[in-house]
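Shown here: the complex without one of its protein chains, the others still in place.
As written, the chain order gives the labels A, B, C, D and E, with residue 1 at the start of each chain.
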Amino acid sequence: MSESVKFSLDFAVIGISIVFVSLAIISFAIWLIRKADDGWQLHEANKKEEALEKEQNIDTTTLIIISAAVATMALGRFHIRKVRRLMKGDSQHRPWSVQGRAVLHGSHITGNRKRQR
Amino acid sequence: MSESVKFSLDFAVIGISIVFVSLAIISFAIWLIRKADDGWQLHEANKKEEALEKEQNIDTTTLIIISAAVATMALGRFHIRKVRRLMKGDSQHRPWSVQGRAVLHGSHITGNRKRQR
Amino acid sequence: MSESVKFSLDFAVIGISIVFVSLAIISFAIWLIRKADDGWQLHEANKKEEALEKEQNIDTTTLIIISAAVATMALGRFHIRKVRRLMKGDSQHRPWSVQGRAVLHGSHITGNRKRQR
Amino acid sequence: MEIFLDFVQAGAIGNFTWGNFGMLIVGCIFLYLGIAKDYEPLLLVPIGFGILVGNIPLASGMQIGIYEEGSVLSILYQGVTQGWYPPLIFLGIGAMTDFSCMLANPKLILLGAAAQAGIFLTFIGAVLLGFEYHEAAAIGIIGGADGPTAIFLSSKLAPELLGAIAVSAYSYMALVPVIQPPIIKLLTSKKERLIKMKPSKPVSKRLRILFPIIAFLITAFIAPGSLNLLGFLFFGNLLKESMVTERLAATARTAFIDIITILLGLTVGASTDASRFLTPESIKIFILGSLAFGVATAAGVIFAKIMNVFLKNKINPIIGAAGVSAVPDSARVCQMVGAQEDPNNFLIMHAMAPNVAGVIGSAIGAGVLLAAFG
Amino acid sequence: MEIFLDFVQAGAIGNFTWGNFGMLIVGCIFLYLGIAKDYEPLLLVPIGFGILVGNIPLASGMQIGIYEEGSVLSILYQGVTQGWYPPLIFLGIGAMTDFSCMLANPKLILLGAAAQAGIFLTFIGAVLLGFEYHEAAAIGIIGGADGPTAIFLSSKLAPELLGAIAVSAYSYMALVPVIQPPIIKLLTSKKERLIKMKPSKPVSKRLRILFPIIAFLITAFIAPGSLNLLGFLFFGNLLKESMVTERLAATARTAFIDIITILLGLTVGASTDASRFLTPESIKIFILGSLAFGVATAAGVIFAKIMNVFLKNKINPIIGAAGVSAVPDSARVCQMVGAQEDPNNFLIMHAMAPNVAGVIGSAIGAGVLLAAFG
Partner (left out) sequence: MEIFLDFVQAGAIGNFTWGNFGMLIVGCIFLYLGIAKDYEPLLLVPIGFGILVGNIPLASGMQIGIYEEGSVLSILYQGVTQGWYPPLIFLGIGAMTDFSCMLANPKLILLGAAAQAGIFLTFIGAVLLGFEYHEAAAIGIIGGADGPTAIFLSSKLAPELLGAIAVSAYSYMALVPVIQPPIIKLLTSKKERLIKMKPSKPVSKRLRILFPIIAFLITAFIAPGSLNLLGFLFFGNLLKESMVTERLAATARTAFIDIITILLGLTVGASTDASRFLTPESIKIFILGSLAFGVATAAGVIFAKIMNVFLKNKINPIIGAAGVSAVPDSARVCQMVGAQEDPNNFLIMHAMAPNVAGVIGSAIGAGVLLAAFG
């Protein structure tokens, strides 16, 4: 058997092993996280109750901001319907994120028309 | 006080002044235009009446073109409903713009499907 | 008449001729295909009947796959309504294409959300 | 205080020229025409703003100007100088163009060929006015009435004239509704303008799919110099017509072409620096440009009349004017001129055939010029 | 007249070769398969048209051909030669891939590893056929059944073979429904093919967010050569699963990937110039490519049978074939083969797990090959 064939055989064995080991570790890591998740999910349930109270609190702020928008509708360019639509789309998030979502580059507003394309 | 600190102080004063002056001029320019706008708006009101008459006139042309589209529907590829939708979306513009909008690069048609994405 | 003017006249004649010949050939090719199309369309009609039978067959497979999706809805992430919408949009194609369309790069899935943008 | 003076020196006051001032006014006129008059806004607005950007008086050495290597504008301008913006725009145009009006009546394609006479006659004119061959070729392409083709060819043949050629081409394209009607009326009789054409037959899906492939092979074999334009045009059209690649075609005709249009318009505008633009050559180019549009219109109309000698079903010679391209403005002009004689004569669909054929024709013309002088 | 002859010389007639003619036919076949047969149209149509573009007979020196520096095609081809198109495609793929089927049943990931044996056995085969190591590595990656990975690796290891490898990889990927079923049936008994698997449990949002981060760290630490592919894949997936960056993920999986797909397909096709493509090497590569797909399929199926020896809840060995990747075609093939035995056996969701794992597996394999021969 020539030198090069021997090398390629060796290399093939090592190569496929590395692929295998990598994916096996990923597989194991996923299994591990799934186990941990049960514990977390319990922990989460408690947290959610706290969050709910907090949310109530933040919701008020959001409401204020929305009313601010209404109040300044005199400017004639802000339509409440759009604000509401934006909230529904993201309803799985905390209200803060509703505003956060409207932000790009930490430093700039996103117009209302953003999601209309 | 070291040379470099003196320089940086001088520079800071000049720098912040330039920023200030620039924004002050912009602020003043906006104020000026707002003043002028009142006059313009009056002028506009008169113009609008003229425009209205013109629009009537152009509208006829548009109507002809639309009817042309209807007439050639024999080709089986042109749907009147789309043409109407295109007009509504841009209704704040003069009818000419309705067609102008359908153009890209001054030299090429935009398919009907343009806005459907 | 100067050398350069003579050249430019010659060149202009040759240039416009090439443009003309090219477009004339295209024009002729189109005319030819249109002629051939009549024959093809007849051939097509026969084919379509065969295709219809085949389609029936493939449709069953598709149905199975869709039901598979239903069955695994336990995963909680697959909504049948979307699958149906996808099919309607492409209804002019054979069912295979419905799935093919969901593919990018021959080797990767396209999420359900693909067409929602 | 010295710092302050240095700063002023770097800025507008230290570098102001009346040429720049004049170009700023030109930029504002472009913006006015685009925004208030709604002439070709998708091009005039980016180019107009670009003219403003390119004529801000600057000290060089700050890496800001479009002609300073390494500046942002010079990097974005590479798509123009290296010539790859125009083909990508043709890709998008292909993905949005419906050629079926042309496929339905292939003999009208010849009108799109005739109007390209404007390209070659302007070439002769430019040689007569003393331009070099390669410059004359770039100027001639204004007669093609097609923005991306003009930019592509002049970036290859005469980069120093690109700004003037592009501005001239787009100016006249915006003025098509002013230039064409008198020429059409001069060359046709009322009787001719009243000719009604039969509606065309529908076009099969198969023909629409085969067309971009076959037309590409024909044009590339005859005029390989047109490959960069027509290859992308027909590729885009195949993405559209094949139906199976609709998502690619959709992106090509929206986000992709929009991005390139923004960058192309802005940088072409910014390249019209007063010191390069305000020259006697530019004035000659503007004169030749108007000649080009006039000749192209006339050639299309006259050729339609010649065709009528041999045809049973007469062509309304008005639609010959649509052969210049300038899609779809010149087709619309034909419709209007026709409707002035008979409001029930619907020429626009027939005019679209020479109109899109004209795009192909001028790209072939560009290929011929590139092969000869590239 | 001389001008005219020059012009002809520059064009097709002066430079025609039968090789180009043959490649034009290949291009048309690709277009036919993509459009009429609907095989992988998003790739076969751009590549097919690219083959036409790349085989137009041209005089060199006109700055048109893809191998002439400064031409538009050569500039757009840089994304292939410099290797940044494939990672950006992986970004979009990550942003559209739902890994939850794999997360729900992590042991099926191993099937995606087993099928990568095709890569390394093909490597041996290529060495036996006389290729250099770096060439053999590039050829081996065809066994990964993944287009962007194949293009990325061969652009780095054997750029001169890129066209042949890409065309071979995409050809066989289009033929997966023909290649795999007989191999699966040969290696499995009817009883095995009837195995029903339990539906998997749902996957939490947290796991879906953590997965791309952790999987990236694991693969990058073990096989850093895969970073350019898997880094972008998992980044795209994180943009998608984190929910808070949905607008970025949406663009990555639509406009962005579409633009890159158009440019990649067209230029890869155009790089298959007959003089470079029609060589004995290309034939060997096609033979090795079919070997690679066969071996990969067999390895996946056999490994599933080996796993069954140790598992209580048996795996249906059909889904081992999905480990080759070729997403989602091979998963669909598994569904069909299973349904032929029992129409109520819904394998497709289970098959997706090795299917997407196979993408990760072949990228790791590419990383190993790059580290060794790069």
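One rule holds in what follows: contacts are C-beta pairs under 8 Å (C-beta built on N, C-alpha and C of every residue); 3 or more make two chains touch, one makes a residue touch a chain.
All values reported here derive from a predicted model rather than from experimental measurement.
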Q) Among the options E:211, E:235 or E:346, which residue touches the chain absent from this view? A) E:235
Q. For chain B, which residues lie in contact with the unshown chain of the complex?
A. 4-5, 7-9, 11-16, 18-31, 33-34, 37, 40-41, 92-93, 97, 100-101
Q. Taking the full complex into account, what residues of chain D touch the chain not shown?
A. 3, 6-7, 10-13, 24, 28, 31, 34-35, 38, 41-42, 45-46, 49, 52-53, 56-59, 62-64, 70-73, 75-76, 254-255, 258-259, 261-262, 266
Q.
Just checking the interface: what residues of chain E touch the absent partner chain?
A. 82-84, 87, 91, 156, 209, 213, 216-217, 220-225, 227-228, 231, 235, 238-239, 242-245, 247-248, 250-252, 254-256, 368, 370-372, 374
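Keep in mind that, in the parts below, only the chains that are shown with their structure count from here on.
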Q) Of the chains present, which has its C-alpha mean closest to the combined C-alpha mean? A) C
**Q.** Equivalent-chain rotation between chain B and chain A, CA atoms, steps of 5 degrees
**A.** 120
Q. Which chain is most remote from chain B in terms of Cα centres?
A. E
Q: With over half of the numbers shared counting as same, classify the chain D/chain E interface as same or different.
A: different
Q: Spell out, as numbers or ranges, the residues of chain C touching 2 or more other chains.
A: 7, 11, 14, 18, 93, 97, 100, 117
Q: Give me the residues of chain D that touch two or more other chains.
A: 222-223, 243-244, 250, 254, 368, 372
